[in-house]
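Note that this complex is displayed minus one protein chain, with the remaining chains in position.
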Amino acid sequence: MAKQYKSLHPVKYYRDYLSHNIRPDGREFDEFRPTLLNVGTIDTADGSAISKLGRTTVVCGIKAEFCKPKAETPNKGFIVPNLELSPLCSPKFRPGPPSDQAQVLTQLIADIIENSHCIDLKDLCIFPDRLAWCLFVDFVCLDFDGAVVDACILALMGALQTLCLPSVDYDPALDNKLVNLEKRISVPVHSTPISTTFTIFDDKIILVDPTVDEENLCSGILTIVLRGDEICSLHKPGGSPLTDEDLSSCIEKCKQRATSIKDLIKTVVKDYNNK
Amino acid sequence: MESPQFSCKLGVLSRPDASVIFCEGETVVMAGIYGPIEVKMQKMLIDKASVECNYRPKRGLPGVEDKLYESLIRNICDTALVTSLYPRSAILIALQEMHNSGQLISCAINAACLVCLESGIDMKFMFGAVTCFLTNQEELRLMPPISDSAVKASFVFVLDNVKERILASHTEGSFSMEQYEEAQDLSRKQIKNVFAFFKKTLNSGKEM
Amino acid sequence: MDEKPKSKQNPLICLPGQRLCPSDNTYTSGQGTYERQGYIYSQLAGYVDIVDKDKVKVVEVHSKGEQTVVPAQGDIVTAQVNLITQQFCKCFIKCVGDTVLRRPFRALIRKEDVRATEKDKVDIYKSFRPGDIILARVLPITEAHTYQLSTAENELGVVIAHSERGHRMVPISWTEMQCPKTFVKEPRKVAKVVPENINQAEDKEEFKSVQE
Amino acid sequence: MSRSKELISKIGLRLDGRRANELRRIRCKLGVFTEPDGSAYLEQGLTKVLAAVYGPHQVRNRSKAQHDTAIVNCQFSMAVFSTNERKRRPRGDRKSTELSMHLQQALLAVIKTELYPWSQIDVYVEVLHADGGIYPACVNAATLALIDAGIPIKEYVCACTASLANNDIPMLDISHQEEVMGGPTLTVAALPISGKIVLMEMSQRFHLDHLQKVLEKALQGCRDIKQILDEAVRLHVRDVGCSTGWANTS
Amino acid sequence: MSLCEAEKTFVLHGVEENFRVDGREREDYRPMELETDIVSHAFGSARLRLANTDVLVAVKIEVDAPFPERPYEGKLDFFVDCSANATPDFEGRGGEELAVQISNALSSAYRSPNVFDLRKLCILKGKKCWKLYVDILLLECGGNLFDAVSLAVKAALWNTQVPLVKQVDIDGNNINLDVSDSLSDCQRMDVEKAPIMVTVCKIGERCVVDPNAAEEKCSVGSVVVAVAGRKISTVLQTGTGSLHPVTLLECLTLGVKIAQRLDTALWDTLRQIKPNQDVGFLK
Partner (left out) sequence: MPKDHKRINGPEETVPYNLFTKLNTKTLLTKFEEAVCNGKRTDLRVPEEHRKIFLKSGIVSQAKGSAYIELGKTKVIVSVFDPREIPNRTDYSLKGEIYCEFKFAPFSCVKRRQHQQDTEEKQYSAIMKQALESTVCRHEFPNFQVDIYALVLHNDGSVLSAAITAAGVALSHAGVPMYDAITSVTLGIQDGIRLLDPNCEEQTLCEIPISSKQESSHGVIIVSMLDTHEQISQFYQYGCISVEDLSASVDVLKQACKNIVPVVQKCLVKHVLRTLNEDVED
């Protein structure tokens, strides 16, 4: 009976739950879903990680290729992030070119990478104006159950911190490059941005780490990305307005979340490195 | 604190139900709105109008970045407009970037608000946008600094005119919590003359 | 595999393509099984169930999760009305019987199928409104993609409707529903539904209070 | 414009040895395929074109069906190997969509569509070898295919190209080499007997008083082409007739 | 082309008694006509009519840079275009799925160097090589497309004249080739082992070769076998049915036997072709 009620009156179904301040999957309003991170699983990629936020699963794979730096920025390499919401992860998406939602999230992730300066493009330059690394960062969403940006940024951090590029000695005169696969050098990661997503329900209740149903029924979404104690992105695309107190309480929650996620990444990367 | 100059011209285009060309400082955006129109079957919502927005950049085909602007403006208008009065219909807002010299997003949002006001579709509240720039010398300004590299961070605040709560916010670059609050207060002051400008244009008819 | 499958606690589990029993006059293949070269094979991964129907044992296989349910002719479906015109009313089928569908199917109720009596004097506007939840029966499938539904029985029709102000309305006769707050009466083709299985508990008090 | 001088030599011979108002050799055959209702193959000089006609049959997408007339649906596509430079895609680019519309325009003026309401006639043209004058060859081949399909048409629709050499001598039926060498080309699709012009298209500028001369030459070309096509059709009908035994093989 | 049950059983019984609807036996082919040098622009071309299946193949050659991971080899690229002349369903993008299926089958058949050696197309290792565009135009579909296409492609490749590269000079990294354009000193390619495809259809209990459009409709499953010399270069199962391993092997052996027969027939016709005969649609 409950399933029928949920499909016929989704909003009422949710309001009944929220009136007893509990969510349908049994969580409190500010409780996060179990978070898992697995690093270095795909060895055809130079850096890879799989992150699971509750049921939302995202695989991030980084492949590096040579390229010629742009004329106006001769000493900078490239980072090319792309999020693929394939029809595999949810019935909402159809095969073919990426949907609007995929493009919006891709741009959001690209902005976060740029704002957080987690990778300095100058480190990707092998020889100014002649040769540089181009990191293709491809996110593939395997299960779309809300808060995809958080899962992507977590996977990105896992992949970046285990990324190792082969050493290259480049001879500009003859323009030939010799790659030595055994000696691999890691790319310095300057900061670890942590993203948290909130949804605003009926203009007053703020839920953390929403599932896809909550994202569809909510009246506003807020994504905050913290870097250390600085904020590197605060993205609220419209939706019901937010008072200042709510905003600052959200930022507090982000700070606690950031510390726990940072420890998670540290331990996982440490196990991977000494394995 | 020197703030950008506003000027706008209403009723520029004949085909859309309402249209405006709006400039904030040197940034110029043209906006048109098609009031409740017929909607395609897949997009139809039973109890309210479905708001759509398409944003065209100055040069080339719309890329991934313009899709972000589109979703930002679509959500803002969706909350502001009383869509439940026009069920099973669609409201289309079309924006064309004419020139960008820093405050592109806030100029586009202000143009969208003006065109919604002009179109006569009921609105819960009026919304306005302000862009603040944080220079490398940690100094908050409303006008974009001359060289692009001097900007450490930029904030766009969209506030409603009833209780001036944050409707939307989009930031670039990294900043601390205090700087965010400072920018917020600055934008609350600046939003007043944005709304004043809106009222003046609507009362005085076509030109400002 | 001829012995009788055990009761519900430890059922006989079968997988697709598993041979269940020879299909002779005692056993015939039922839902979820198919017959090939004299044997009955299972189509689904689930548990085997033997149903005695007039001295013939029908072998069926039920798989517990949501089967691939496709509305068949004669099923009672729950649908939500989507669009109204003079000739027909378009709606989305949300559940077939009591299995909820993940993806709604498109359906159509023609004017002639709304009511059993005075078929031609039916006015769709007085029977359904967009957003109503209705019970209907599936007519034989003719068109490629849309199902034909009919509400021409007393138990079929509008079950849940919201008034202009958005409050849940209560049926007071088989042609009218009333909003408990504003007491506005709106014409609907109401389904004669026995209260306990469809209405929630709190509606029951409302139902009683309005009747006195 | 100086280069176009050599188009015609002093003694009035063109690059490929033809006279000014001489058509390229036209050879055609009807009923080339069995699957379509009507089919035709036409060679105009080196340009080789295949045309097939299906219909009148039920309209595929019901929203386009019209209650009083048949709809004509044309598709023009060029084989990938038809030009010297290999084409990346046979159809779907702007040029082939434009030529499909022009073809449809020309045929709509001729087919008696009011006889087949609620139905659709498909005309498909495939260019096997392109050596200039592609559109006229397609129109002529389509006409033959329509006749082979037994679809009633008011009149033959013939098309021809004409151009101007040493800016005073009008030339007929322009080959690819002459097209490339410069000089404006005028493409005309006309109903020869009633003299009506169905479609006229110019590739470059024409001086006004030259236009009348070149147009007259092109219409004359259409009439000659009609003659050749008519003869081919009669030959074909006689063959088909005598093999089925009803023609009076005098 | 949809058949009712009665027609299907009629075809089925015909196959049982080894006497098909058009009088052929199970292993007979319909009459074929082959012509070469049809398209003057192309370096080699061929047209094949198998009863009412009509295929036109043209081969064009261009200079290109080889793949970095295979510097010694030239390139071979198949492109199939379903012309709307064949059936109205091929209009616009209708025929794309069939076109992709045929071009994939051809490229996997020509993939092994034992079958068609791309090393002969290499001009300068790693820098310049010939790229062969094999363009296939389906003018009429009367069933059994794979066989007709493979025979026409083999004939077109046999007919192709590869220009001779007289002289290659390299200065720095731009290379210019001096290619002789006289027809006399063009070489021909070794197409002796080019694969021949045979479609073996299972109708009822029997295997049938060269199915026409009707027989294709009532066949449960069918196997396309590409045979190069005595070896099998590709096997592809089409149709929606499944086959028993025994019948599959039966189909393979039958396919190889028929392919060799076809190959000898093809070589005989190719030898009979005299230069500049009257060819084309006007015949």
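Observations on the model:
Every chain is named by a letter (A, B, C, D and E) in the order it is written, and numbering of its residues begins at 1.
To be clear about the criterion, a residue touches a chain if its C-beta (ideal position, glycine included) is under 8 Å from a C-beta of that chain, and two chains touch if they have at least 3 such contacts.
None of these values were measured; they are calculated from a predicted model.
Screening E:9, E:114 or E:180 against the full complex identifies E:114 as the residue touching the chain left out. Residue in contact with the omitted chain (choice from A:7, A:82 or A:249): A:82.
Interface note for the absent chain: among E:18, E:187, E:253 or E:277, the touching residue is E:253. For chain B, the residues touching the absent chain in the complete assembly are 61-64. One chain is missing from the display, and on chain E it is touched by residues 68-69, 97, 100-101, 103-104, 107-109, 111-115, 221, 223, 228, 230-245, 248-249, 252-253, 256.
Although one chain is hidden here, its contacts on chain A can still be listed: residues 41-45, 48, 55, 57, 59, 61-68, 70, 78, 80-82, 84, 86-91, 95, 97-98, 103, 106-107, 110, 134, 136, 138, 140, 142-145, 166, 168, 176-181, 212.
As a working rule, only the chains that are shown with their structure count from here on.
Comparing the centres of all chains, each the average of its CA atoms, the largest separation from chain E belongs to B. Among the pairs A-C and B-C, the greater number of C-beta contacts is found at A-C. Summarising the inter-chain layout, the chain whose CA centre lies farthest from the centre of chain C is D. Look at where the CA atoms of chain C average out and do the same for chain D: the two points lie 61 Å apart. For this pair, chain B with chain D, the centres built from the Cα atoms lie 56 Å apart. Annotation for chain A: no residues touch 2 or more other chains. Across the assembly, chains come into contact as A-B, A-C, B-C, D-E.
Interface of chain C with chain A (complex): residues 78, 80, 94-95, 98, 100-103, 133, 160. Chain C meets chain B in the complex at residues 80, 82-83, 130-131. Put simply, chain E touches chain D in their complex at residues 39-42, 45, 52, 54, 56, 58, 60, 62, 79, 81, 83-88, 91-92, 133, 135, 137, 139-142, 280-282.
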